[in-house]
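Excluded from the complex is one protein chain; the other protein chains are retained at their positions.
Our next item is chain A:
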Amino acid sequence: MLEILLPILIFAALALAAIGAWRRIRLWRQGRPAEVDLLRGLVAMPRRYLVDLHHVVARDKAMSNTHVATAGGFVAAAMLMILVHGLGLANPVLGGLLLAASALMFVGSLFVARRRRNPPARLSKGPWMRLPKSLMAFSLSVFLSTLPTVGVLPADVGSWILALALVAALAWGLGEMFFGMTWGGPMKHAFAGALHLAFHRRPERFSDKQGGTGRSTGLKALNLEDTSAPLGVETPSDFTWNQLLGFDACVQCGRCEAACPAFAAGQPLNPKKLIQDMVVGMAGGSDAAYAGSPYPGKPVGEHAGEPHGPIVARQGTALVDAETLWSCTTCRACVEECPMMIEHVDAIVDMRRFLTLEHGNTPNKGAEVLDNLIATDNPGGFDPGSRLHWAADLNLPLMADVKQADVLLWLGDGAFDMRNQRTLRALVKVLRAAEVEFAVLGNEERDSGDVARRLGDEATFQSLAGRNIATLAKYRFQRIVTCDPHSFHVLGNEYGELGGNYEVRHHTTFIAELYDADRLAFAPWKGGTVTYHDPCYLGRYNGEYEAPRRVLEALGIQLNEMERSGFRSRCCGGGGGAPITDIPGERRIPDMRMNDVKETGAELVAVGCPQCTAMLEGVVDASAEVRDIAELVADALVARPIADAASPARRPVGKTTAEEVF
C-alpha cells in the first residue's frame, strides 16, 4: 500500500510546494526592482550558506550541530525520498542512505525538541513549538517507511492500520516540510533563506575564496535624481524585492532581540518583530499571529498593514509606529547576530528616509538638528567659523595653506564639543610626538553627514558629502585620520558611492601603526584597572577590534574585557541619531553599558569615539572614568630612545605641551 501512497503523497506535497513557492515569489515581486545577478548569486549560494551563514550559526556550537544534523539530514532525506519512494528506485544503497539521513535528522530533531522544552524568551513560540514534532514525524515516518526497502522488514509487514498511521505521520511531516515551506510555515526560512542568500542585496558582504572577509556596512545611496523613485520606503512594496525576500528568511531565533540595546532598554523596538511586521505587511494582515516578544510597551494585535498601504500612519496606527523606527541606534548588533544575514538597519533607514524626506517628521530634536546641518553644516548649529577655536593655540597647519600633507586630520563635529576637544588635543600631541606630517581642513571641513543620513535625510547627507568631497579633491594627502568612528565610517565606506575614495584610519589604528613603527614610546601604565568599549562604528561597522587593544597593550594595560565586547559590544546609545530622537524607554542604554563596565570592576573605560565618550560620561554616578585612547596615549608619551647614533638628536617631548592645556 505504501508503494502506492507514498509517491502520491510526495508529489502532491511537491506540487503544493511549487504552488506555494509561486505565490510567495509573487509576494516578493511586489517590491521594487533591484539589480541582482541571479545566476552568480545562485552559484555563490552554497558557499554563502556553508561558510558565511555557518560562521554566524556556529557561534552557538550546540545549535549549530543541531542544525547541521536536522537540516543536513532533511535535505539528504528529501532528495533520497523522492528517488526511493517517489520514483521507486528502491535499491538498498539508496535506501540505506535514506535511513541514515532520516536517522540523522531524527537525532537533530530531538535536540530541537529539547531546546523547545524550555525555550529562551528570544525564541518565537506559536507554530515554532510544533516544529520539532513535525521534524520527528517526518524523519521517523520516512525511516520506518524505508526499512522494507533495505529488507530489514518485509514489505508487507504490519497491518494496514499501521501503514495508515505511518502514512498519516508522513503526511504531517511532508506537509510541514514542503507545504509549510512555501505557504508560510516555520520551514519557510529554508526556502526564502536560500534564495535570500543567493539574491542578497549586499553580495559584497560575503567572504570569498581568496580569504577576503567580506564586509558591507555603508548605507546605499538614494538616487535623488530619479523622480519616479520614492524617497525611502512608505509601504512594504517600496522595499526592493530582494529586501522583502530577506525579511521572509527570518527564523525568529531572536538573536537580534537579545542583542538589541533599544529592546533591552525597554524602548519600543524589537528587530525580530520589525522583520515579522514586514512579513505581515507584504502579505497583508494583522500582527496578531506573532508569537514572539512584542515591542516593549506595545501589545501584539493592534497593528496591521498591507503591501501597498503605509507602514507608518500619519495618525493612528498602521503596521509599525514611528517611534519603533526612531529607537534604533543603528548599532548593527542585530545584523551582526542574524544567522540569516538579514539587513535590519538598511530597512529601518529606508523607512526613516520616507518619514524625514516626505513627512518632514523627524521626532524631538531631529528637525532642529537637520535644520542646523542645513544652515551651519554641523548638527549643533555652531558658528561654522568656530570649528578650530579649540586649537587657537596649537598652530595647526591648514590644508588651505600647505595644500598637501601625509595625513589629513579629520576633526569631526567633536571639534565643537569641549569634551572631545580634549581628545583632539591629545591626538595632536601624539601626532606631533611621532612627527607625523599632518594638516587639517579647519573651517573648510563640514559634518560628514552621518547623523543626517541616519536620521533619513539623504538629501542633506549627499549635499554635505558632495561638498566635503569637493573640498578634499583640492588637496593631496596619503590618508585621512580621525578620532570619530562615524566620520571614519562615512568617509571610508559611504563617500565612495558618491565619488570620494580615501584611505581612512581610525586614530587607534594609526597610533598602533606609529607604535609598531617605533615612532612612539610610552611610560609604564600606573593607573588602575581598565576595560575597553568597542564603538559600534569602529567594531561592527569596520571590523577594527584589534588596533585599540594593541595600543592599550602597548601602554602596558591589561584589559578586563566586558562580556559584551568585540563584535558583541553593546552600543553606548549614541548612534543613529538616537540621542536626538530620544525615544523614551524604561532604562537608558548608556546606563546599561556603564553597568557592563562596572561588572568588570574597571576603574577606567577606554573608548575611541566622541559619541561613546559623551554618552558614557553622561551616566550619573558612574563607577569608572571615561577616557579616549588618544588621551591615555598622550599622557603616557615619553621621548623615544634614539635608535642609533646616526639618527639626528630629536627635541625631547616635554612633560607638558600646549596640547595638554585644556
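Everything that follows uses one rule, which is that a contact is a pair of C-beta atoms (placed from the backbone, for glycine too) under 8 Å apart; a residue touches a chain by one contact, two chains touch by 3 or more; residues count from 1.
Operating definition for what follows: contacts and distances are computed from a predicted model.
Trainee: Per UniProt, what's the omitted chain called: "2,4-dienoyl-CoA reductase", "Putative aliphatic sulfonates transport permease protein SsuC", "Phosphoribosylformylglycinamidine synthase subunit PurL" or "1,2-phenylacetyl-CoA epoxidase subunit PaaC"?
Mentor: "2,4-dienoyl-CoA reductase"
Trainee: I'm checking contacts with the chain that's been left out. Which of A:K365, A:R419 or A:R587 qualifies?
Mentor: Residue touching the chain left out of view: A:R419.
Trainee: One chain is left out of this view; which of A:H389, A:K403 or A:R476 touches it in the full complex?
Mentor: The one listed residue touching the chain not shown is A:H389.
Trainee: List the residues of chain A that touch the chain left out of this view.
Mentor: Where chain A meets the chain not shown: residues 380, 382, 386, 389-390, 392-394, 416-419, 421-422, 526, 617, 654, 656-658, 660-662.
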